[in-house]
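Note that this complex is displayed minus one protein chain, with the remaining chains in position.
And then chain A:
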């Protein structure tokens, strides 16, 4: 039995200073591999629907006829299964946390394809 077994650790801590990060003044960088928000490059999406079928929480909705891809960010559990199965590799998981949300809405991305006018297609994409 001893009485002062903690003293060494405590003295070390006094000289070390705080171990915590003073957020928001100081920010802890996420690791490159950290999980975060799902980002889509809508121009490459072919609306195959694979991501929506595989998503375990049903967070993704696809309207093929209207070329619309939407995600409910509050449902997403950040498993990155969708980005793994996407045949066009247009889904990517960024390493930033999803920003806080105030309402339960779906983020929509459209790509109104105009078959023989690629230039026009690019302009329309991302407009909604």
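The rule we apply is simple: contacts are C-beta pairs under 8 Å (C-beta built on N, C-alpha and C of every residue); 3 or more make two chains touch, one makes a residue touch a chain; residues count from 1.
Simple rule for what comes next: contacts and distances are computed from a predicted model.
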{"item": "UniProt protein name of the chain not shown, from \"ABC transporter ATP-binding protein\", \"Molybdopterin dehydrogenase\", \"Peptide/nickel transport system permease protein\" or \"NADH-quinone oxidoreductase subunit D\"", "value": "\"NADH-quinone oxidoreductase subunit D\""}
{"item": "Option touching the unshown chain, where A:3, A:23 or A:102 are the choices", "value": "A:3"}
{"item": "Where the unshown chain meets chain A, residue by residue", "value": "1-3, 5-6, 8-10, 13, 19, 30-31, 33-35, 54, 56, 77-81, 84"}
